[in-house]
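All protein chains but one are shown at their positions in the complex.
Chain IDs A, B and C follow the sequence of writing; residue 1 opens each chain.
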Amino acid sequence: MPGLPFWPQRASAYAGQVDFLFTCLLVITVLTVGLVFFLLFFFANKYRHGSNAVRHEPTRKTWRWEVSWTAATLVVFVGLAVWGASLYVHLYNPPEDALQIFVVGKQWMWKAQHPGGQREINALHVPVNQDVRLVMASQDVIHSFYIPALRIKQDVVPGRYETMWFRADRVGRYHLFCAEYCGTDHAKMGGWITVMNPRDFADWLQAQGGQETLAAQGQQLFHRYGCSGCHEAGGTVRAPNLNGVFGSPVPLSDGSVVIADERYVRDSILNPKGQVAAGYAPVMPTFKGQVSEDDLAKLVAYIESIGPNRSGTS
Amino acid sequence: MSDRVLGIQYSTLAQERETVTLGMWAFLATEVLFFGALIAAYLNYRIWFGAEFIAAASLTKVALGTANTAVLLTSSACMAMAVITFDAGSKRAPVLWLAATALLGLAFVGIKGTEWFLEYQEHLVPALNFDLPRYGGIAEIFFIFYFCATGLHALHLLIGISLVSWLAWRIGTGRLQPGGSTTRLIGLYWHFVDIVWIFLFPLIYLAGRNM
Amino acid sequence: MTAGTIWRCWLTLMLLLAATTASAFVPLGSLNLPVSLAIAVAKALIVLIFFMELRASRPLVRSFAAAGFFWLLIMIVLTGADYWHRNDTRAPIDEMPLPSR
Partner (left out) sequence: MHAPRNETYLNATVGIRSWLLTTDHKRIALLYFAGITFFFFIGGIAATLIRFELLTPGPTLGSADLYNRLFTMHGIIMVWFFLIPSIPTTMGNFILPMMIGARDLAFPRLNLTSWYLYMAGGLITLTALLLGGVDTGWTFYTPYSTFYATGYLILAVFGIFVSGFSSILTGLNFIVTVHKLRAPGMTWYKLPVFVWSTYATSVILVLATPVLAMTLLMLLAERVLHVGIFSPQLGGDPILFQHMFWFYSHPAVYIMILPSMGVISEIVPVFSRKPLFGYYFVVWCSIAIAVIGFLVWGHHMFVAGQALYASLAFSFLSYLVAVPSAIKVFNWTATMHEGWIRFDAPMLYAFGFIGLFTIGGLTGLFLAALPIDVHVTDTYFVVAHFHYIMVGGAVMGYFAGLHYWWPKITGRLYPDYWARFAAILAFFGFNLTFFPQFILGYLGMPRRYQTYPPEFQIWHVLSSAGASILAVGYALPLFYFAWSILRGPRASANPWGATGLEWSTRSPPPPENFATTPTVIRPPYQYVRGEPLMQAGDV
């Protein structure tokens, strides 16, 4: 970066919108501060103690002034609040078919895991001009996945999944920081986000060694944990067959209907008695404590892959 | 209070009485928020964890809780009687009412103590011997709130009992003449401790009684 | 505040206590908490107005009494704004090693 770095790199359209809002606020601030400083110096000079400027009786009625600048500030502030909120809400509904990458933060490193099974530490390779959705969890304390070039950040609170999505539109290498204080090497817990065009990205994925896809690993786990014993044809116990289930509505035993999304699959593995499918006895044991974080992600990916033919994300 | 020389900052006795009462109410406002923070945390977990929280709450002894509430409400009435009889000028009646208040307070602490002991035997005390595998960590959180809240309340109650006994002793020995505001202040404090229990009782004991 | 009012209040408090304990055993589902809290507020108001003589106090003292509870309400409502609307998926926390401190 030759010369003084005044402005951060911009690597997504969303970052441009944030910069535009920031610039407008900057202009308002410069105008207001300029007005206040100008008035201070002007009054200080014109009405200093010795000067013989004209001074009238101090006005009793100050309502006109007060109401006008109160109303002005209120209108400007409400406008800014609404503008900011509209951009923020945009962050909260990620597109459906985004490339999903699992990120796990642990004390002083970020571990990313691509659907294809590729893993990386303190780095993230993403294709350009494609929506990427990060599903993040922390293994110990609160961390915060922060990419300044994309103007996004999300605290990763242990004990729950946090999602964040972006669509990088410029190839390059951008900083990755941990923004929530997490201990001794909080400052070293960062790295680089590399945005590549799709061809290079595919080559990179290949170069990372072709571990089988997440779904394939999920299938092996499906058998190892004994899920197939009940959930596949010819099982000893009557259990719902999971083919074509993902994404479609599932009637529950208490009469309600729920869409079998990631959350439902994950909850059914961890706390099966919570939402039992209609017509089945709640006999499935809980796997809480046996299925690890990474294995759970693979099982969900596998059940997703045997759902109704979704556009390939594996 | 009236024989005590008036502080230099006060000009009349009425001004001192109003100031001291206002000071007490301001202090009670801080206490409301002190206990309130704990109750707000409880309510948030009650909303968020719901089922597991209520399941844990059903392990508390509602019979003892109800008895305790009755005891504390009665002690509040006795305290109020003590205040009005003291203002009316009599000497023996307020001492008796204050003794009743203190005894009821001790009864409350006694019942509370037995309850804690029972819970200790049932291995429900977090950090000491808590083992309730059925509900996992969330039940332990309920019992942390339970012991923090009832512990702090019992501490405030013990302070109240010692204040009431000190007051009874001063009235009994004639050191305290009507006209001051000490009795009323201690009354306010006692009623406040009662109000805290009025809110703690439903939150702790009545959750999950009809599972 | 006369002895009469004190014992009448005491009786009302006892009835309310009985009511709240009884209401707990009636399966009202999600209504149980609000009902028990409403009765608790009623009992607290009786103690505040009669036993703590707010009825006979000047408006300034009443405002001090109300301030504590009002600010507590602010805290409960605004933290509620977060907790009532938060639907996040809980990750398996068993996999997190607890430091042996």
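Annotations for the structure displayed:
Everything that follows uses one rule, which is that contacts are C-beta pairs under 8 Å (C-beta built on N, C-alpha and C of every residue); 3 or more make two chains touch, one makes a residue touch a chain.
All values reported here derive from a predicted model rather than from experimental measurement.
Taking every chain of the complex into account, the omitted one touches A, B, C. Touching the missing chain, out of A:V104, A:L124, A:I152 or A:V291, is residue A:I152. Counting the whole complex, the residues of chain B in touch with the unshown chain are 7-11, 15, 18-19, 22-23, 26-27, 29-31, 33-38, 40-41, 44-45, 48, 126-127, 136-138, 140-141, 144, 148.
Across the interface with the omitted chain, chain C contributes residues 60, 67-68, 71, 74-75, 78-79, 81-88, 93, 96, 98-99, 101. Contact residues of chain A toward the unshown chain are 1, 4-8, 17-18, 21-22, 25, 28-29, 32-33, 36-37, 39-40, 43-44, 47-49, 53-56, 58, 62, 65-66, 69-70, 73-74, 77-78, 80-81, 83-85, 87-89, 91-92, 107, 140-142, 144, 146, 148-149, 151-155, 157-160, 162, 175, 177-188.
Please note the rule applied: only the chains that are shown with their structure count from here on.
Among all residues of chain B, none touch two or more other chains.
Contacts from chain B toward chain C in the complex involve residues 18, 21-22, 25-26, 28-33, 36-37, 39-40, 43-44, 46-48, 62, 66, 69-70, 73-74, 76-77, 79-81, 83-84, 184, 187-188, 191-192, 194-195, 198-199, 201-203, 205-207, 209-210.
Taken in their complex, chain C has these residues touching chain B: 1-3, 6-7, 9-10, 13-14, 17, 20-21, 23-28, 32-33, 36-37, 39-40, 43-44, 47-48, 50-53, 57-58, 60-61, 64-65, 67-69, 71-72, 75-76, 79-80, 83-84, 86.
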